[in-house]
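Can you read through this structure? Questions will come right after.
A single protein chain has been omitted; all remaining protein chains appear in their positions.
Up next, chain A:
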Amino acid sequence: MAWELILWLISFCIAMALLALTIYQLMCLSDMEFDCLNPYDTSSRINTVVIPEFVIQGALCVIFLLTWHWFMFLITAPVAYYNMKLFVKGKHLIDVTEIYRLLNGEKKYRIVKLIFYFVLFGIVIFRLVETAVTSLIDEDNDVYESGIF
């Protein structure tokens, strides 16, 4: 029971981190769009957080797999796979020379990602609360763990 709670807490932290990283990248891009940041700084800032983002996203995916949470795993796996493909192709980093031309695409890509992370975040919170409540209320009862998530 406690393990379950800890798992969701960890997931919660990771989802938060993913959200924060994506928002940070978006902020850098829009800063550059409004001329507050030059392309060199923008790309180096964004590129430093790309790998950490991929890693923790992958880690979350693996955790779900190991803890046998099929549904969560299936949600996160495609993204992890996509990230891995980008990494293998070497296209995960922002190209500083063409950054203005790619700006709109990069923003769109990150906004989609942001939405996805939000959904993930919502689900994780739901599960976290559910787990916490269940564990508090039904301390005596063995009846827990059901539902779709």
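To be clear about the criterion, contacts are C-beta pairs under 8 Å (C-beta built on N, C-alpha and C of every residue); 3 or more make two chains touch, one makes a residue touch a chain; residues count from 1.
Here, contacts and distances are computed from a predicted model.
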{"item": "Protein name (UniProt record) of the chain left out of view, among \"BHLH domain-containing protein\", \"Cytosolic arginine sensor for mTORC1 subunit 2\", \"ATP synthase subunit epsilon, mitochondrial\" or \"Protein transport protein Sec24-like At3g07100\"", "value": "\"Protein transport protein Sec24-like At3g07100\""}
{"item": "Omitted-chain contact residue, chosen from A:5, A:19, A:96 or A:132", "value": "A:96"}
{"item": "Where the unshown chain meets chain A, residue by residue", "value": "32-33, 35, 38-40, 90, 93, 95-97, 99-101"}
